[in-house]
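The complex appears here minus one protein chain, its other protein chains still in place.
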Amino acid sequence: MSTFGTAFRVTTYGESHCASVGAIIDGCPPGLELSPQDIQTQLSRRRPGQSDLTTPRNEKDMVHVQSGVEMGVTLGTPIGLLVKNEDQRPHDYTETDLYPRPSHADYTYLEKYGIKASSGGGRSSARETIGRVAAGAIAEKYLKIAYGIEIVAFVSSVGKVHLPSTLAPPSLTPINDDENDDNVEDALSKDFVHLLSSITREDVDKHLTRCPHKETSDRMTQRIMRAKEANDSIGGTVTCVIRNVPAGLGEPVFDKFEAKLAHAMLSIPATKAFEVGSGFRGTEVPGSRHNDKFVADASGRLRTVTNWSGGIQGGITNGENIYFRIGFKSPATISQAQETAQYDGTAGTLATRGRHDPCVVPRAVPIVEAMAAIVVMDQLLMQNARASAAKLLPPITTLPPTMVIPKKAL
Amino acid sequence: MSTFGTAFRVTTYGESHCASVGAIIDGCPPGLELSPQDIQTQLSRRRPGQSDLTTPRNEKDMVHVQSGVEMGVTLGTPIGLLVKNEDQRPHDYTETDLYPRPSHADYTYLEKYGIKASSGGGRSSARETIGRVAAGAIAEKYLKIAYGIEIVAFVSSVGKVHLPSTLAPPSLTPINDDENDDNVEDALSKDFVHLLSSITREDVDKHLTRCPHKETSDRMTQRIMRAKEANDSIGGTVTCVIRNVPAGLGEPVFDKFEAKLAHAMLSIPATKAFEVGSGFRGTEVPGSRHNDKFVADASGRLRTVTNWSGGIQGGITNGENIYFRIGFKSPATISQAQETAQYDGTAGTLATRGRHDPCVVPRAVPIVEAMAAIVVMDQLLMQNARASAAKLLPPITTLPPTMVIPKKAL
Amino acid sequence: MSTFGTAFRVTTYGESHCASVGAIIDGCPPGLELSPQDIQTQLSRRRPGQSDLTTPRNEKDMVHVQSGVEMGVTLGTPIGLLVKNEDQRPHDYTETDLYPRPSHADYTYLEKYGIKASSGGGRSSARETIGRVAAGAIAEKYLKIAYGIEIVAFVSSVGKVHLPSTLAPPSLTPINDDENDDNVEDALSKDFVHLLSSITREDVDKHLTRCPHKETSDRMTQRIMRAKEANDSIGGTVTCVIRNVPAGLGEPVFDKFEAKLAHAMLSIPATKAFEVGSGFRGTEVPGSRHNDKFVADASGRLRTVTNWSGGIQGGITNGENIYFRIGFKSPATISQAQETAQYDGTAGTLATRGRHDPCVVPRAVPIVEAMAAIVVMDQLLMQNARASAAKLLPPITTLPPTMVIPKKAL
Partner (left out) sequence: MSTFGTAFRVTTYGESHCASVGAIIDGCPPGLELSPQDIQTQLSRRRPGQSDLTTPRNEKDMVHVQSGVEMGVTLGTPIGLLVKNEDQRPHDYTETDLYPRPSHADYTYLEKYGIKASSGGGRSSARETIGRVAAGAIAEKYLKIAYGIEIVAFVSSVGKVHLPSTLAPPSLTPINDDENDDNVEDALSKDFVHLLSSITREDVDKHLTRCPHKETSDRMTQRIMRAKEANDSIGGTVTCVIRNVPAGLGEPVFDKFEAKLAHAMLSIPATKAFEVGSGFRGTEVPGSRHNDKFVADASGRLRTVTNWSGGIQGGITNGENIYFRIGFKSPATISQAQETAQYDGTAGTLATRGRHDPCVVPRAVPIVEAMAAIVVMDQLLMQNARASAAKLLPPITTLPPTMVIPKKAL
């Protein structure tokens, strides 16, 4: 339904053309300095009308905090917030009324609810994500201050234009296709690993595409403009890294860290695919190469030599960088005429006008970051609950060495 | 944590070497004929020791139903069930005690809990999935009887050996890599679409690999045996189709059908990737081609001409076949010596003995089917809750044609 | 936390003096005619400033629906709504700043969150209940239309002034205190049973006290005015009946109907006690008298001769009237000087000024009704989920007569 999270809970409301969209964020730690600008920054990265690459629908998307914050500090109580829908123009969509738009949610919402919102695609609207971005910004503020956690997402491909293989996630790296040759080590490129460790939002925002590599970004821009000019659309992928997450987050067995991440990411409109760490490529790399061997760092802490695991092992974070990739399909809303059927089955031609994104991935970047922040925050609080309880117990003296030696070592 | 689902809830317990593993399945409709054999069939497809391709650890995995079923009929109350751990051999693992096994859960569980189960990998053990498979078998029985829903998973690749492109999911289909050429229509092969509509579990079980294409299966067998002989391991992908799911399932916005599917699948041990419908390939296909146009079938019901969406639009099922693919990494447990570090940081060589699967995907097939069944069942019950409530309301007569015409058409 | 319900979920936000209070109501059936006035009516019954008996704090409490409703009809998507805090006057409370108000939430909120909202009692404010009342009004509208369910609460006592024993719930009925005499049958008065079956909100609202018995109401008014004049406060009880609830609602074992009711009622500020049906009095009546024997009505449907059970047996509704009683303590906020300690332990005298209710029960009536409606709605949807699923199963032919005879009889 419209609530996500257990200890850090986000509930959103709002459709494309109603009075406002908003969210209630429950479980935020008290005592966090929080200004509207903390939230606005990410909302502005998400909002439409930022550039030629996005929809001309132009909304300021100003956040109004209703509760839970006083004198710029969170109270620990639910934070209510909303963004008004200023630019409703409900008549943009009237011509489509006889047709369920192909690959849009018109048909399925009608099947589900038996009633059709006159105003666009209801809850499947991208405007619904405003509440998530706001919630994520709050989570992120906490995570940064308390743990130094950094979350950076970037566009890794648009259509068939992708980052050079040295900078690409494992699954975008070409390998020899000889099924008897196991040599795929290059798939985890050192440059990519370095990119994960160093990339900042400033790097990402240097280019309108939010791809951090200029030459690729330029080709992506061309690809998007080609789609725009053809009244067509194109998809892409977003890669995201989360740095400095403490080890131990993630709840076996159903709420593994990657399972919650996948849930969160596939709940973003237009997503079709998710992979973490080595992803699909990891299915091709023999265990002997794919295993991330341990080594002690200068402080004696165990680290992994490689990071095929993407910072998660057995569903629990291991302290390494968490990285994952999400596939966004080409937007369903295009201005080309489409041969399709009306609700009553009559075949016809649907010609949609309106303001559409030819490609959503540049604007999806802050949404991915937000959902990542929400997942980390919720998992962190759940782990806190148990770990802080365990700390109060006396040490166990009766366990066999095989169960305590490791503990002593720490 | 260890509970999944809202109206159909599965809670599991058990580690690799404790007395038993089991589950409580809450929310099963009453009046369903259910025999232990209904559950046993899928448990036996999951159990180790089925063939040379799997671990020699041999457990009969007999299910013992404790409650919720009387005279072979479900009561609507929680179904408790368990499978005893007959073959514990806890000493198999003692040599590893000083080492966290690379890419296994030893290190992260210790970081999470501060205590290390002496017996194998704790809850990250594949034995934990027994409870899920049992729960899934119950859901599946209901779904088959009440809706004719069929769920069939199969192995689509092992390492770099994959189904021929005509039978492969979109992302496994080669396309030209000219980023200016949008022609990728072949990616959704007619043979693959036909395979989704027709494949049965009998087809799948004809080959030990659970790949339904003999020539590919033979090559997969060779690939797995090569890993086994090298004391190594290899990953693979499982593709799954769900047929005859009614339109309207899936809860906007966080519990979209694909979001719950992704959550469920990424909660299976060793998974690293998930894609639904066109998946990552769908990021490369322009919207004009990717959109699934509607057409009325003989009965006047709207169907889609293509099915890039994988049966889900806007997070809600549209009645078409739901298909998705999951990537399983190469198993972390291998018998090769590995240069790695002990818990205390000392570098050394870990040589693991024990009984391991060189490749998990053949045995993962019933687990994927089970988690799929659980997701469908839960979403179905949640939709039932609201839809049956809505049916009791009188028709609305005051709505504008744009909101009611579609309804009349149905 | 701030969310209640599983299939019908209410999430609220807002403190006493922030920008607004509001709620997101998720899971409302689509196709329900809903106007702001449907909500406003109950909000106005709750709002302060209605009469001399309540706080002079005067707020119009106009509801603003943000989403989920279009053209006066629910869409099935979350209904966001808010009520602005027009009359904030934050300085009313400044003199109390050094003191935690006795029996108020000041101290415990500070202990919990480590930070103190400058504005009144934070989430413990009665204004928080606005979101609940709005949510309840929506649930109630559905329940009335679809099932003819009626929910009426009324004031059954103020201080020691209570309804005459013929109209009082069992626990307010005097019995002989001879522990060897089991005769307590009169405790379930026929007049009370008739009152439950016939009382309407119009009856309740005839008197400002919301006690439906004029003579008692007059004495209650005197009692409240006496408290008001003494700068003191007084508590009371609210009794509520829910009529026409179908049999079969309530989820064994933790979510029994009465358990959810108790949870809902004890979540209302200032509540200290709850009893359903015979309540505490039921502990004194021998089973042979307390048991509600069955009898067939004209249509052959089983009814109970008495209704000590309060319409719930084994945690599940049986179709009879559900009735329960809630105790509200005397309000903690009084204008009398109180000898107490400051936060730092210094003993002193706290003299609070401000606008307070000398007695909350008249205004609590719509809050009780709202929480009751929310519980019924949630339980109804959960039962719908399973029952509509069970309907699709074929009849079982193999069961022994002891399991099927009853079913045939229905």
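In this document, chain identifiers A, B and C correspond to the written order of the chains, with residue numbering beginning at 1 in each.
We adopt the following convention: a contact is a pair of C-beta atoms (placed from the backbone, for glycine too) under 8 Å apart; a residue touches a chain by one contact, two chains touch by 3 or more.
The structure displayed is predicted, hence computed values, not measured ones.
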Residue, one of C:70, C:150 or C:292, that touches the chain absent here: C:292
Footprint left on subunit A by the chain that the document does not show: 6-7, 27, 29-33, 70-73, 76-77, 142, 145-147, 252, 380-382, 384-390, 392-396, 398-400, 403
Residues of subunit B in contact with the chain not shown: 1-3, 9, 11-15, 18-22, 24, 26-27, 30-31, 64-68, 70-71, 73, 75-80, 82, 112-115, 117-119, 122-123
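Rule of thumb we're sticking to: only the chains that are shown with their structure count from here on.
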Farthest chain relative to subunit C (centres taken as mean CA coordinates): B
Euclidean distance of C-alpha centroids - subunit A vs subunit C, Å: 41
For subunit B paired with subunit C, centre-to-centre distance based on mean C-alpha positions, whole Å: 44
Overlap residues in subunit C, where contacts from two or more other chains coincide: 27, 30-31, 70-71, 73, 76-77
